[in-house]
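For this depiction, one protein chain was excluded, whereas all remaining protein chains were kept in their positions.
What follows is subunit A.
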Amino acid sequence: MPKKGGKKSAKLSNMTEEERLLFMQQKALAEEELSKKKEDILTQFLKDKLAKEEKSSVLNLNKINQQWRVLMRETKGRELKKDIEVLSQTFERVVDRKDSVIKSLAWDLEEAEAQYSQALRAHLHNLDVLLQLQRGRLESLEQNYQAELEALRGEFHTERELILSQHQQECTHLEDVSFAMEQNYSEQENDVKQDFHSVRDEIRNKNIEEKHALRIQLEGTVEELWRHFQQALRSYNEATEERKSAFEALRGRDEKSAKEIEMQMKKIQKLQDSITLVRSRLASNARESEKQNRRLQEEKEAIQGHFHTIKTQMNRARACERGQLAKLTLHSNAAIKKLQQLIEKGDYVLRLTEMCRKLETEEEKVLPFYSSSLSAEEQSQEQAAAMEPPTEQLAQAMQDYTALERFWQRYNKALLEQLALEREKAVLAQENAQLRQLLKQYLDGISVSDDTLGQLNPLFIVNQRTNARLPAVPLSEGRVARHAHTVIEAAHIVQHTI
């Protein structure tokens, strides 16, 4: 910018150095700003241009694609058409071939059908011929059979007739013979009958005559016997007249006595009945009294048993009560002793507190229980842990002592303070020792003595190291003290472990 340079140089001469400086600075600044603006504008412009270019390029690309596509489509279309034509031709050819195949197959089928029907007809014809032959044969066989049957039948008939005629003949023959025999027999029969009749008559006559003779004889004997009998009867009757009258009298007395006997018998019967009745009543009464006696005995025994059991129960109860009473007294004594021990403990504790009180700080006197030093999280954790049921025995035992939380707080605080103080003390002691050392060193350095001159100068520091002989620090010092690990052979411990 020569012009601006020129202006600048003109203006420069008018101002003082400072003003020139300022002005130059301003100018530079302004120039810078301008240039910056220009640059910005340029970049913006360029960016716009770029964007436009991009857009237009995209658009052009699309246009070009489209044009390309149109062209390609046309060519593709042409190709496809050609393909289609070719394919259609091939399809037509294939279709024609298939048609011809189908036709030929159909024709083959027809021909096969015709052949089959031809063969079938010939076959059926032959079958019919064979069937006819067979039927003819069967008929001839049947005729033969019929003929033979007829022949047999004829033979049978002739035989039958022959037999029948023979039978007839023999029947007639037999009839004649039987007729002749009958006649013979009848003649004989007549003769015999006549003989028989004559003999019978003779015998009858003889019998009648004999009968007559016998009758006469028997009548005579019968009359004699009758006379004898009558005589005997009369004599007997006379003998027995007297006995008859005696018999009558006795009979009358017998009747009377019989009646008396009857009456007596009746009386006896009645008395016997009454006796039996009374006896039976006696027996039943005896039984009843017996039963009652037994019942009373049983009741008595039952009551006795019951009485015994109750007595034993009562005795047992009394013994139990006595035992319990003794236990109770023992326990009460033990409780009294314990309580007394507790009282003593409590007194001891109170004395201890009084003693501690004297040693308390003022702060503790004022605020005996400090608020917890734990953070909120830890507090909540603590509370959660406290709420959990204790699993170990010790924890369970410790539950009884939850009330002593406050006490543990104070105690722990005191313990912690003690430990802190001890630590401080140790630290301070060490510091003290160091300081003494340094002092000694210094004093050694300063002092001039024989033994110190012999040694190296402790105040001389080279490379920030002193060459003073630092005394060996005693091993028992806390900072240096190694943690003493006592190593015990396990074999010694094992003997004492459970």
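Note that a residue touches a chain if its C-beta (ideal position, glycine included) is under 8 Å from a C-beta of that chain, and two chains touch if they have at least 3 such contacts; residues count from 1.
Just so we're on the same page, contacts and distances are computed from a predicted model.
Going by its UniProt record, the hidden chain of the complex is named "Dynein regulatory complex subunit 5" among "Dynein regulatory complex subunit 5", "GCS light chain", "Adaptor related protein complex 5 subunit zeta 1" or "Pyruvate dehydrogenase E1 component subunit beta, mitochondrial". Check A:K49, A:K63, A:R78 or A:H125 against the missing chain and you find that the one touching it is A:H125. Contact with the undisplayed chain is limited, among A:E19, A:E79, A:E92 or A:E111, to A:E111.
If you put the missing chain back, the residues of subunit A touching it would be 111, 114, 118, 120-122, 124-125, 136.
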